[in-house]
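I have a structure I would like to understand better, so I am pasting it below and will then ask my questions one at a time.
The complex appears here minus one protein chain, its other protein chains still in place.
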Amino acid sequence: MEKRVTFNGWLLPFCLIFPQILISAVFFFYPAGQAVWQSLFIPDPFGLSTQFVGLENFEYLLSDKFYRASFATTALFSTLVTVVSMVPALFLAVLADRLIKGASTYRTLLIWPYAVAPAIAGVLWLFMFNTRVGVVSWYLGQLGYDWNHVLNETEAMGLVVVSSAWGRISYNFLFFFAALQAVPRSVIEAAAIDGARFWRRFFTIVLPLLSPTTFFLLVVNIVYAFFETFGVIHTITAGGPQQATTILVYKVFKDGFVGQDLGSSAAQSVILLVVVGTLTVLQFKFVEKKVHY
Amino acid sequence: MSGVSNVKPLKGDPAPGMVEKKGSSLWLTHVLMLIGIFFVFFPIWLAFVASTVTQEAIVTPPMPLMPGDHFFENYKRALFSGVNIPVTTMLINSLIMALGIAFGKIVISLLSAFAIVYFRFPGKSLFFWIIFITLMLPVEVRIVPTYEVVAGFGMLNSYSGLIFPLIASATATFLFRQFFMTIPDELAEAARVDGARPMRFFIDIVVPMSRTNIAALFVILFIYGWNQYLWPLLITTEPDMNTIVMGIKQMFPSGDDTADWPVIMATSILAMIPPVIVVVSMQKLFISGLVDSEK
Partner (left out) sequence: MAQVHLENVKKRFGSTQVIHGVSVDIEDGEFIVIVGPSGCGKSTLLRMVGGLESVSEGEVRINNVRVNEKEPMDRDIAMVFQNYALYPHMSVRQNMAYSLKIAKLSKDEIEVKVAEAARMLQLEDYLDRKPKELSGGQRQRVAMGRAIVRKPSVFLFDEPLSNLDAKLRVQMRLEIKELQAKLGITSLYVTHDQVEAMTMADRMIVMNAGFAEQVGTPLDVYEQPQTLFAAQFIGSPSMNILTAQLNGGHATLTNGAVLPVDSALDVAVRVGIRPEHLITDPDGPLHFTVSLAEPLGANTLLHGKLQGSDDAFTANLPGIHRFDAGTETLRFSIDPDNIHLFDAQGGNRLN
């Protein structure tokens, strides 16, 4: 798409675009290039020199059982976060859509968690499930269930999933609600005249019409679970117990900053780059397709 | 773009016909909705309660579920002494970072989107792709080398170090590009006939027409900046540069000491107040902006 009106000259547009290009170059492309470069080297233990090792860092990573476990953890984690954040959101959106009065009040209340940072969400949920003072864990104890996410891997995973999904419910709700409101009323009425009852209509008419939104949210939530949940993991479990909640992004951080293993960390970055690139392409393919609807 | 984005509120719709629920089913909907909201709200409520009671009330479970009377005391302690550093300092840091990111991003992406849409110049498509690709490079992915770059510039523990690496994302540029594309060509032509040169057209016509988008983007970017965690965690090693979102984690004691829960929870509440105010007060703008921009 091109504008019919274009101004001429090159100096002015170059000046206009320069700040963004400069910042992109310094803080995006150079570091990304560095990551690729560093992934081909191993520094000696004192950090005085580095040795070119080709793809050895990658070979090592892919054979490393901790890294492979982290991949599996990430897959499980992001699947769960996506499901746990989307299903209740859709349910609430359907409820809100049925209401003529009060829907906007509910919406105002429901968007709060979106504004809460993942790290803060982590602190809130940690507080509720804290093994010593947590309200929820105390009541669970009264019911005879001994909650301890510090030691129990499943409970740790459950807690980080719920904490991560919590704020996303708001986000997904907004999109589902907007999409539901955009479903033409006449289509629903036609289905009603055809004799379809509410749930029948929902599954045969509304849900298919929501599929573009659903797919979009699917991709966006996976990206979120991959990259933006660092704060949750860091505040609640710090990747533990026994790396049970060490997702890929957390591992890059841990190996790079805590472990100072720059070669491996860089190789992990490169792998993540490929993952996020694929997801982005997927997202844009989809957006492009959507434009023709 | 399509579908989701052209949402019009259905107010003033004709009277609900056969498709609408009535009677008991309507009540059920309200009840289910309230249950949903209860679950979504409970963590925030609990944090608020914890910020109004004493440490003793919390460490002897079960803690109360209704607010106590230590509100002022706890918040005063949090704001003016905190654990490592007064929360006021962290709030100011967060505010500067969030505003810096929001303004910075809006300004540079307005400029670059204007250049991309309204000019024909050599290398235009190359620049376009350079910006496009940055979409794929979240800070988490290039975290170590970016840290090294910032350290190399001596920008650790500085506002510029907090802000600059986060302001060049392509999303804002794309949003503005999309919007500029919808400005009728005739408007630019009319401005040309009226004697406006490119920058004059930009300032007098394009920017004022983008007001809504700018405002919506401001909300989104403010929250993005405010909620940053990993980046400030890495580059602010001095407590007086901490932002509130990452500073909370630093308030937990290492080892077996008991955390100062009332102060930590008061800080959590303080940390969410600014973004919540922004989101709730600019709800309409923000929702339309969100639903449009994320597409």
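Letters A and B mark the chains in the order given here, with residues in each chain numbered from 1 onward.
Heads up, the rule we're going with is that a contact is a pair of C-beta atoms (placed from the backbone, for glycine too) under 8 Å apart; a residue touches a chain by one contact, two chains touch by 3 or more.
Computed from a prediction, not measured in an experiment: that's the story for all the values here.
A.B. asks: Where does the absent chain touch, in terms of which shown chains it meets?
C.D. replies: Over the full assembly, the chain not pictured touches B.
A.B. asks: Can you work out which residue in B:Ile92, B:Ala190, B:Ala215 or B:Val280 touches the chain that's missing from view?
C.D. replies: B:Ala190
A.B. asks: Can you work out which residue in B:Lys76, B:Arg120 or B:Arg211 touches the chain that's missing from view?
C.D. replies: Among B:Lys76, B:Arg120 or B:Arg211, only B:Arg211 touches the chain that is not shown.
A.B. asks: In the full complex, which residues of chain B touch the absent chain?
C.D. replies: Contact residues on chain B toward the absent chain are 184, 186-187, 189-196, 200, 204-205, 208-209, 211.
Here, only the chains that are shown with their structure count from here on.
A.B. asks: Measure off the straight-line distance from the CA centroid of chain A to the CA centroid of chain B, and report it in whole Å.
C.D. replies: 16
A.B. asks: Would you mind writing out the residues of chain B in touch with chain A in their complex?
C.D. replies: Residues in contact with chain A: 1-10, 13, 16-21, 26, 29-30, 32-33, 36-37, 40-44, 46-47, 50, 58-59, 61-63, 65, 107-109, 111-112, 114-122, 124, 127, 130-131, 134-138, 140-150, 164-165, 167-168, 173, 181, 185, 188-189, 192, 198-199, 223, 226-230, 233-234, 245-246, 248-249, 258, 261, 264-265, 268, 271-272, 275-276, 278-280, 283, 287, 290-291, 294-295.
A.B. asks: Mind pulling up the chain A residues that touch chain B in the complex?
C.D. replies: 1, 3-10, 12-14, 16-17, 19-21, 23-35, 38, 88, 91-92, 95-96, 98-100, 102, 106-121, 123-125, 127-128, 132-135, 138-139, 166, 169-171, 174-175, 178-179, 181-182, 185, 188-189, 192, 198, 212-213, 216, 220, 227-228, 230-231, 234-235, 249, 252-253, 256-257, 262, 265-266, 269, 272-273, 276-277, 280, 287, 290-291, 293
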